[in-house]
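Reading through the structure tokens given below for one structure.
What you see is the complex with one protein chain gone and the rest in place.
Chain lettering (A and B) follows the sequence in which the chains are written, and residue indices restart at 1 in each chain.
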Amino acid sequence: MSLFSLLNGLTFAALLFIVASGFTLIFGLLRIVNLAHGALYLFGGLVGYSAAAATGSFLAGIAAGMGAAALLGVALDRGLLRFVRGFELRQVLLTLGVAFVLNDLALVIWGGDTLTVPMPEALQGAMEIGPVFYPKYRLFVLGLGIFVFAGLWFLLHRTRLGALIRAGVDDPETIEAMGVDIRRVFLGTFMLGAALAGLGGVIGGAFLTLYPSADSEILVFSLAVVIIGGRGSLVGAGVGALLVGLLNSFGQVLFPELAYFAIFGPMALLLAFRPLGLFGKAA
Amino acid sequence: MKRAALWILVAALVLLVLPQVLPGYQVSIATQILIFGVLAMSIDVLAGFAGRTPLCHGAIFGTAAYVVLYWTTVAGGGIFTGVALGVLAATALAAVFALLAIRTSGVYFLLLTLALGMIVWGVCLRWTGVTGGENGIRGLGRPEMVADHVTFYYVTLGVVAPVTLLMWRFVHSPFGLTLRGIRDSETRMRSLGYNVPLHLFLAFLASGFFAGIAGALYAIFNDYVSPSTVQLTQSVAGLLMAITGGIGTLLGAFVGAGAIILLENTVSAFTARWPIVLGITFIVIMIFAPEGIVGRIRLLRARMRRVSSP
Partner (left out) sequence: MKRREFIATSLATASLSSTARAQSAPIRIGLMAPLTGVAAAGGREIVDGFTMYWAEANNMAGGRKVEILIEDDASNPDTALQKARRLVEQTKVDFLAGNLLANTGLAVANYVKGNGVPYFIPVIAANDLTQRARIKNVIRVGGYAASQFSPPLADWALKQGYRRVAMIAQDYTFGHEQCGGFAQAFTEGGGTVIGQFWHPLNTADYSPYLGQVASLKPDVVFAMETGADSTRLVQQYASFGLKGRIPLLGAQNTIDQSVIRTMGPECEGIISAAHFAEGADLPATQAFVKAYGARYDNKIPSLYGFTHYIGAMWIAKAINAINGKVEDRDLFLDTVMKTDLPDSPLGKPVRLDAYGNPVYDVFIRRVMRNKDGKYVNAPIGSYPQVSQFWKYDPETFMRQPPYSREFQGIKKA
């Protein structure tokens, strides 16, 4: 029973991490709270669904979903956000408008039925882990979450782009003074963050399904993760995702009535006493 | 000063005559505009005058509505006590939110208030025994004396007008001036010896009180409440109205509420794609007119004055 709940919490946390890491990257470097992140998740997931259904390949679905979300990210950054650069609140509210438009567009295109991204044959069914019977696909999600964490860590700490991003989170002015075109770094980060939302959409769409309002649900969870973890912190997103995933899983078993409280109560308290989250740094 | 008095007189006359010329349904729309105008004003008190943009007012507004309907139906109480309790509950909720949120500012304030609002929504959805869960609480019918749209409009106007006056006095009082000082530079006000957290706390409290009045009116107007009244979209709608009218203009809230509600009513008659229209409106306002309708008019007038007087 408890191993089972633990696995549930961990696998859900892995998905949350994939989505929230994209969110926190954009928030950290560009200072944009992208409230359209959930819409990118849904849109990417739906494009991935169509691609996977048409080609019969899960990988093609992932590629299409990530690509579509990245393109939307570019359009959002270059087409709209550049007009409000530097105004934090206007940016946030603008992305909220974008979220409305994207969600309704998804409804027009895909019709609002509950859709499931077809998963590859090899990942279907369940396997035995000690005393419990557990779906293979969810274990795959857990593995993927760890892989994404490792990949992002490598990118941020072992590459030049990563060094620029990290420096940009702490001090964007200095970077610009060094003669680096910070705009390109911004755009690259935005694309990466959006693509991660798209990846989450395809992965999540295969076991949590895609439907109107899936966007706001995942957005609220991601917000909780990022608020707990702290702006722009990869480790923070990881810890936040684990906390939210486990609180959600154990909360539903232990006190189902207060399932929401179990996540947002601790988050509100934390934010009241550590406004920047566990791993956040002052801007 | 004389000009302002004239404007107020004209506005009052229009508001008084309105239900005599409009058909019944339009009167109910006008009532709705008045109610949401108060909600948007309460948001403006924080966003425009204290420099803290909240995303939790739907929850405060909805809490008042829940209390009013719970009191009048389940508990079998009277409408006036119900309204008083509703406003009290909203103010108390605002006090709790304020205690948790006033230490933060900017985007963090926005996110924290959003999360607090989500908790309230979760409670309304899950505490089935009291809130009726997803199905909400149905009232017993509007009280006989305000059953028709025209009477209800006048009653609403009779509440909204003094409330508006009160809010106007509030933001233009020395207290309101201090708030604006905090908005512009918190550190300066602190070094001048002002108790910044206390001022923000009281502003939040006042804002919750006014949002509660709007919520109580809405409860009687709709005679029904459900989790969708407290959800995030409601907070967003209120904020959008305040912004459309013009943040920091207070009365712009009515212009904003009017613009959004009328837009929704017109657009939805032609297309079901209302969310797209709303989203685009949001984007366009953020890019081209972040100061809102009333703010934009003020800017233009100021510019014209500068041009005409050398």
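The criterion applied here is as follows: contacts are C-beta pairs under 8 Å (C-beta built on N, C-alpha and C of every residue); 3 or more make two chains touch, one makes a residue touch a chain.
This one's a predicted model, so the numbers in the text were calculated from it and none came from an experiment.
Screening B:I43, B:A94 or B:L125 against the full complex identifies B:L125 as the residue touching the chain left out. Here the missing chain is touched by one residue of B:G106, B:G133, B:G181 or B:P197, and it is B:G133. Counting over the whole complex, chain B has residues 23-26, 28, 32, 125-126, 128-129, 132-136, 138-139, 141-142, 147, 149, 222-224, 226, 228-229, 265, 268, 272-275 touching the chain that is not drawn.
Although one chain is not shown, part of chain A still touches it, namely residues 1, 4-5, 8, 12, 104, 107, 111-116, 118, 124-126, 132-135, 137-138, 207-209, 211-214, 217, 248-249, 252-253, 256, 259.
Assume only the chains that are shown with their structure count from here on.
For the pair chain A and chain B, the distance between mean C-alpha positions equals 32 Å. Within the complex, the chain B residues that touch chain A are 53, 99-101, 103-104, 106-108, 110-112, 114-116, 118-119, 121-123, 125-127, 232, 236, 239-240, 243, 273, 275-276, 278-283, 286-287, 290. Of all the residues in chain A, the ones that touch chain B in their complex are 31, 33, 80, 83-84, 87-90, 92-94, 96-105, 108, 216, 220, 223-224, 227, 257-261, 264-265, 267-269, 271-272, 275-276.
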